[in-house]
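A selection of the complex's chains, in situ.
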Amino acid sequence: IRFYLHDQFTGSNRTSAVVLPPLNNETLFGQVAIIDDKLTKESPINSKLVGRAKGFLVLDSLSSSSFLQSMTVELEGRKGTIVFHGQNPFTESQREIAIVGGTGEFRNVQGYALTSSVGSEP
Amino acid sequence: IRFYLHDQFTGSNRTSAVVLPPLNNETLFGQVAIIDDKLTKESPINSKLVGRAKGFLVLDSLSSSSFLQSMTVELEGRKGTIVFHGQNPFTESQREIAIVGGTGEFRNVQGYALTSSVGSEP
């Protein structure tokens, strides 16, 4: 399964919100955000919507750019959710996030997801 | 295992507290609550206490009523905890929450729990 997650934290269609501010400006340690992000089939945000990722991000690194990403993913046409919970050092080119459980069609899933950042747009 | 969870967020015996306020009034997106809720054997809150559920709820949906529910459950007479972590669209009649781990007697558990809402009382 492959999808593109759009974390829109600015603009009029924001899908994430900072609920606790960072304690430093370098690594943003201390910041907490809540997300309800769109997942699309291809990279452009206006490509086919295939699901949503709901959860939160905790900026928890004093030395690098990284957050603990805890979210459930629901996909169009599939019943249930996949539960992601793991560290995402988001400036590295490729990362792994742990999958810790699931419901519906995804009951008892365990494993990991590979992620990379495609880019950021205003 | 079946139990009834009582989330008392008002009154003098509150077992949960909102620690971050919602960012909208429709879905309460952005709200975070911490819970130490009673679990009882039957539906009435004054029925036999069988355990506690401790953890937190993150309201993470822009379009519906849902929270990411992360909690550990301890049961009277049993050693250890069951770790729940998953999305709970709490207005649906029946939901599943992922079980992602456990300790003591519940070491290495994985699976899911079926939940439904019985009602709310003042």
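Annotations for the structure displayed:
So that you can tell them apart, the chains are marked A and B in the order they are listed, and the count of residues begins at 1 in each.
The rule is simple: a contact is a pair of C-beta atoms (placed from the backbone, for glycine too) under 8 Å apart; a residue touches a chain by one contact, two chains touch by 3 or more.
The structure displayed is predicted, hence computed values, not measured ones.
Each chain in view is the same protein; 2 are placed here, and the whole complex, as held in this structure file, contains 3 copies.
Rule of thumb we're sticking to: only the chains that are shown with their structure count from here on.
Distance between subunit A and subunit B, defined via averaged C-alpha coordinates, is recorded as 23 Å.
Within the complex formed with subunit B, the subunit A residues making contact are 15, 17, 19-20, 34-36, 54-56, 70-72, 74, 80-81, 83, 85, 100-104, 107-108, 110. For subunit B in complex with subunit A, the touching residues are 20, 23, 29-30, 32, 58-63, 66, 68, 70, 85-87, 96-101, 110-112.
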